[in-house]
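Got a structure here, written out as C-alpha cells. Questions coming.
One chain of protein is taken out of this complex; the other chains stay put.
Chain naming follows the written order as A and B, and within any one chain the residues start at number 1.
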Amino acid sequence: MEKIGLFLGCNIPLKAPDIEQSIRKVFPALGVEIVDLVGASCCPAWGTAPSFDIDTWLALSIRNIVLAEEQGVDLMTGCNSCFGVLSEAKHLVDHHPEKRKVVEQKLALIEKQYKGTAQVYHVMHVLYKEIGLDRIAEKVKYTLKQLRVAVQTGCHLLWPSEVMQVKEQNPFYPTMLKELCEALGADAPHYSKLESCCGMGAMRSTDQEKSLSLAKEKLLCMKEEIDPDMIVTTCSSCYLQFDGAQKIFRDRGEIDFSIPVFYYTQLLALCMGFDPSEVAALSQTPREEIISRIQSKARMVKED
Amino acid sequence: MNVINVTSKNRQEAIEKIIALGGEGIVRCIQCGACASVCPLARTGFTLNCKKLIRLIQTGHWEEMIEDPSTWACVACNRCTEVCPRDVKPSEIIFAYRRFQAMELAISTSATMSQMNLYMKGHAVFSEAAQLRQKVGLPPLPPTTLSDEKALKEVQTLLENSPMAELGLF
Partner (left out) sequence: MVQVSTNPNIQLLTYSEVEEVSGFVGNFQVKVRKKQAWVDWEKCTGCGECTEKCPVKVPNEFNAGLDHRGAVYIQFPQAVPKKAVIDINNCINCAGRKFGTEPRISKRTGKPILAPCERACPAGAINRSLPLSPEGEVLELKVGTIIVATGFKVMEKDWFKEYAPQHPDVITALQLERLMSATGPTGGKILRPSNQKKPKVISFISCVGSRDAKYHTYCSRVCCMYMIKQARIIKEKYPDIEIYMHFMDVRTPGKDYDEYYTAAIEKGITFLRGKPGGIEVLPDGRLRVMGYDANLDKDIEVDADLVVLATAMEVPEDIKQLAQKLSLSLDASGFFKELHPKLKPVETAVEGVFLAGCCQGPKDIPDTVSQAKGAAAAAAVPLAQGKVTIEPTISEVDPQRCSGCGLCVPLCPYHAISLREYQGKLRAKIEFTQCKGCGVCAAACPSKAIILHGFTDEQIEAQVEALTSCW
C-alpha cells in the first residue's frame, strides 16, 4: 500500500488537530502517502442521519467512501465512530442489493457513483497489518522502555467483528494496540476492564454523569491494577473522554492523580522524534512532563 | 392498578413498526439477557436498555417510551450484537426505536443542534478550530466540506431529499 485516503471526521480536525497532524507526519515517514479526501463530510455521526433514516445515512456514508474510490485509494480514519458508521454502512450496502439500489439513486442526485472498490480501514489496522510492527520498531528514535501504558482500543474497533476488514483474534481480549505499544518498547499489561466502554459519544451528551461514571470506573481500574504512566488509545472519542474527564474529576476532588492520555499516532510521532508542539500540543490533562521524559537523551536509541 | 393488560395491547403492530424502522431481529429475541449484561446503558442504570426495550415492544408497548432519553445514550458500541445468541442485533432495535422518536421530534436540544450543524457545515460536531489548527501547524480549515462549497452543497442535497427535511431541523 503506497497511498491511502485520510478520512478526518469531525473530532480529530476540529477538537484535536494535533492528532490529525500526528497522522499526517507518521504515515509518510513509514512509507505510506496520505491523500486528502477533499470535500468529505461528517461520517455521519450515530446521533444524526443513522438515528433518523437508514437510507439517508447510507447515502451520506457511501458518498464519503466514493471520494476515496474516485482517487483509487482505500479509506482510513482515525476516529472509531467514523470507522463504525462507515464500515457498517458499507457492509449493509454491499450485502443488500435493494439498499445498494436506493443509495445509487440518491447518489445520482449529486452525480456520484458507487463501485464498491475502496475498503474502509482504521488507522490502527493500517499500522498493524500494512506497515507492520517491525517497520514501526525500526523507526523508533526514543524508546518507551520501562514505561507502562494502559491501552484503550475502543468499542467500534472491536464490535461487531462481522463488518471489519481486519479482525482481532479475540475482540474481547484485543491485542493489536498492545502489540503496537510494545513495538515502541512500552510495557502494556492487561487490566480487567480493557475492553469496556469509556462512556463517550451519545451517552456523554445524554447524561453526563452516567457517562463520567463509566470513565471513572475504567480509570480507577487502570490506576489500581496497573498504575500506568499513560493511557494510549486508538479512538479519538476515548481520547477526548479520558483527557477531559480527568480534569473534571480532579477539579471536583474525586481523584488525586493524573494520567497523561495519547492517541497512538501521537505517541508514535513522539517516539519517531517529531515536534511535540505539532503532534501532541493540546490537552486538558498535562502531558509536558511525560513528553520531555520520552524525548530525552536517555531514551534515545537512534541518532537522526 | 399497576398492571398491564397484555391482551389489550397490539403486539403485532408494535413489532411491525419496529421492523419497518430497521429492527427485524426483534422476533428472534428470547430475552436471555446477554446483551444487557454488557450494555453500558444497563451498567449505568438507564431506565431502558436493549433487552428491556425489546421486551416492551414485544409486549405491545410503543408510544409509552417515546420521551425516554435512554435510547439516545446508546453509544452504538455493538457489544450487544456481538454476544447475542439469537442474531437479534439489539443495537439495531435501539436505533430503530430512536428513528421513531426522532421522526416524532422526541429528541433533545443537543441532538437538534447536531442536525443543524450537519446541514450547515457538513459536520455534526462543529466548533471554530482555526486557531487550534494553526497552533499545531495545520491550515485553518480542514480539506472537508468546510472548505469546499460544492461538496457542502452535495451533502445538503442528500439531506434535502430525505425524510429528515420534513422535520424542519435545518
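The rule is short, and it goes like this: a residue touches a chain if its C-beta (ideal position, glycine included) is under 8 Å from a C-beta of that chain, and two chains touch if they have at least 3 such contacts.
Predicted, not measured: the structure shown is a model, and the values here were computed from it.
Using the document's definition of touch, tell me which of A:3, A:95, A:190 or A:302 contacts the absent chain.
A:190
Among B:34, B:136 or B:152, which one touches the chain that has been omitted from the display?
Checking each option in B:34, B:136 or B:152, the one touching the absent chain turns out to be B:34.
Quick one: which of A:50, A:171, A:199 or A:228 touches the chain that's been left out?
Of these options, the touching residue for the absent chain is A:171.
Residue by residue, what part of chain B touches the chain that was omitted?
28, 30-39, 42-43, 51-52, 79-80, 82-83, 85-87
Name, in rising order, the residues on chain A that touch the hidden chain in the full complex.
170-173, 190-193, 196, 225-226
Note that only the chains that are shown with their structure count from here on.
Taking the mean of the C-alpha atoms as each chain's centre, how many Å separate chain A from chain B?
22
With touch defined as at the start, can you tell me which chain A residues reach chain B in the complex?
Touching chain B from chain A are residues 8, 10-11, 13-15, 17-18, 20-21, 24, 36-42, 44-56, 59-60, 63, 81, 84, 106, 109-110, 112, 155-156, 158-161, 171, 197, 199-203, 205-207, 210-211, 213-214, 277-279, 281-282.
Applying the document's contact rule, which stretches of chain B touch chain A when the two form their complex?
22, 40-41, 43-46, 69-70, 72-79, 81-82, 89, 95, 98-99, 102-103, 108, 110-111, 114-115, 118, 122-127, 129, 132-133, 135-138, 142-145, 148, 150-152, 154-155, 157-159, 161-164, 167
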